[in-house]
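A single structure is presented below for examination.
A single protein chain has been omitted; all remaining protein chains appear in their positions.
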Amino acid sequence: MDYILDVQDIHTFIGQYHILQGVSVRVPRGSITALLGRNGAGKTTTLKSILGLTPPRQGKIMFEGNEIQGMLSFNIASLGIGFVPENRSIFRDLSVEENLKIAERKKGDYAGKKGFIFTLFPDLKRLINLSGINLSGGQQQMLAIARALVADNCLLLIDEPSEGLAPVLIEQLMKAIQQLSAYSTVVLVEQNFLVASQLAEYYVIIEEGRSVKEGKMKDLTNDKATIQHYLGAA
Amino acid sequence: MKLSAYFRKNLTLIIVLAVLSGLFIAAANGMESKDFVITLLRGLSVGSLTFLVASGFSLIFGLLDVLNLAHGTLFMIGAYIGWTVYVRPDTLVDLLTPLALLLSGFMLGDVWIALSNRILFGKRLKRILPWVGIFISALILFSVLKQYPIAIWKVANYAQSPVSISYLASQGQNILMPPVDMAGFSPLLGFAGLIAGSLLLAFCLAVMKAGKQAATICITWRNFSGFVVLLLAGILFFVFNNALTDFLANLNSNWLFLVAVLVAVASGIGLGALMETTLIRPLYIRPIYQLMLTLGLSAIGIEVVRAIWGRPEFTMPRPELFAGTGEGCPATSLADWWQYHCSTMLVMDGRIRVFNEILIPVIGIIVLVAVWMLLQRSRLGMVIRAGVQDREMVEALGINVRRVFTLVFALGVGLAALGGVLAAPSIGLSNLMGESFLLNALIALAIGGLTSYPGAALGSLLVGLLQQFIIKYGQIGIPIPFMDVIFKPSPPIVPASTILLMVIILLILPNGLLGKKE
Partner (left out) sequence: MANHKPFFALKPDRGMLIALLVFILLPFVIGLFDGASPAQVWMNGSGQSKFIQGLAIEIFILALYALSYDLIFGFTGLLSFGHSMFFAVGAYLTGILLKNFGFSLAATFGMIFVASILQALLFGMVLPRVKGITFALVTLGMASVFHVLVLSTELGKFTGSDVGLQGVVVPDFISPATERLRLYFITLTILVVVFMLYKRFVNSTTGRVCTAIRENEGRALMLGYNTFYFKLAALMLSSLTAALAGMMHSIYQPIVSPNVAGLGFTVTALLIILIGGVGTLNGAIIGAVAYRLLDYGLRRYIGESASFINGAVYVLIVLFLPFGIVGTWRMKSLQINQGWKRLLGMFTNSQDKSDGA
């Protein structure tokens, strides 16, 4: 299979804590792959390790066939990886438009993608001059995803998009993610198994800093025992 | 509706501001209007200088999380460099050649990276070799620079010390040192040594960092252009040394002052960039140790200044535009001043110094607006504002935050150097001027809000005004109501007053007047 991203047995330390103790994730091109696991399993750390924000000490990360571990974060990101962090990290002092513009990697990115972004998230158009501090949680999430779409990213790392959102909003968001996955590969961290199972094609389960199981989502949804065992909920 | 909500939210701030304005009005009422105007302008002047230090400090603290305790020292270095350019252009010109040659090697940055990526050393060799190279290049540079001819004053010899040079210059006699003896120095050998040392040093530093850069860099002739330009510049400066010296020495003092300002700011920017890339950068993960580093650098800076310029205080003569005392002076209006170039001007019967009390505040305001525009309108400003809040996210967007860090650090130090060179003709040069302005700036920032740019301006203004008003009241005394005593604040009260204001404001508004609530 053609993997756009291939994480091979990475070990990551934060301070002196050995957080990731062997995580491997393979992401087929064009798919949505879900990272599943309990709270504190190391899903966020995996995403950050891919981006070099918490650089792994051991292991290999291949992106588009090139080794990227050890490179500086901004260099990794400029290879075409978009990041939607857990806490959204909207820039409070910047307006919505500036929040989008800052993600430009070359001039005209924003102008080019504007149309696409506003069809995905029509609400943002109305809010364009509001400053980030005044956005609601759902609006922040949309903006965070939109920001990752401004530059030409062929891989999106999305961390818990549904966290803390109302069911209606989650539905809207799922639709958006479904739509944008036509253009780029998505790695999705998701606590809400229902959401993950509807969106993702593949899954990887992380448990206590190790990747313990991977496969097709279809198979997992039928495997109630595994779900119960690793994720604690049916 | 929205307005009332705003009022309710910022009630404390509004009350504090109201109390401050009340105090200000009371202070104004207590003195004659002539005294008031003078004090106000003096406060603006001190406030502007404080702001130049504080704004850079706060940008650096906001984005990089570095409390740059060497900022005051860099302010002072700016002043001394400005003085040198203004009073001793010959020294500057002599320095240009070695400086250009020294930097030339570093212009080949990309070439070195490519080269060091291509040459594969063993791991052990890779750790040792650069140090050996650095040692050798240091040796070469040291031996060349030691005998490089530079016309400079002698601190130990009073007749040639900055103090007497300054005095002579203020009398209108700019005596240049005779060109240095060239005997015993072969230009070719010297140049070769400088260039070789610079190339070796730059290469070794590149080897040390090798492997962290993005994959491949293709080398074209463009990568060599900077090197060649600096090389040529160095040689041209050498050949036309005397012509250039004469040109600068005979330049109108207003233009020379402008040159001094530009050179001081440029050296501030250069020093800042150098400091950030070499010393501060390894310490982002150990923030406390930055305090120690910047303290150490500050001590070093002060000692270097003492070694080069000596301990005694001296002043920098004002440019001719602000130095006139003859016919038509003191001026009664700005037009008058423009015509007669007066050093002082009458405002409401009070005498003010044009340079100190008008030019400096004006420059302060110009810088305030310019940096504000930079922050609000440019992409760099956008990245800075975003980075102040969340560096990691900015980096995750593919933006080279480190380069922005270097830029901001350099910009901040440049602003401090600008403050220094402006302070030199107004308050004079001393080894300790940096410390007091750093303290002022810290207080101003605490009052205004540590990472808020408008806060830096407001805080500096308050600090300047408060200090000057207290000083003035120290002269005229404050009548205490219902009593016959007149209270005259003594000198130590001046710094204490601003600190007290800071404590009170921080206790009411822990984030300062305009700081963001966390």
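Lettered A and B in written order, each chain numbered from 1.
Keep this in mind: a residue touches a chain if its C-beta (ideal position, glycine included) is under 8 Å from a C-beta of that chain, and two chains touch if they have at least 3 such contacts.
All values reported here derive from a predicted model rather than from experimental measurement.
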{"item": "Touch criterion as defined above, residue of B:L129, B:L279 or B:L346 at the omitted chain", "value": "B:L279"}
{"item": "Options B:I300, B:L334 or B:I486, residue touching the unrepresented chain", "value": "B:I300"}
{"item": "Positions on subunit B contacted by the hidden chain, ascending", "value": "67, 279, 282-283, 285-289, 291-293, 295-304, 306-307, 439, 442-443, 446, 450, 490, 492-493, 495-496, 499-500, 502-503, 506-507, 510-511"}
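Just so we're on the same page, only the chains that are shown with their structure count from here on.
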{"item": "CA centroid of subunit A to CA centroid of subunit B, Å", "value": "43"}
{"item": "Subunit A-facing residues of subunit B, complex", "value": "211-215, 379, 382-383, 385-386, 388-390, 392-402"}
{"item": "Of all residues in subunit A, those that touch subunit B in their complex", "value": "51, 53, 66, 70-75, 77-78, 83, 85, 89, 91-94, 98, 101-103, 105, 147, 151"}
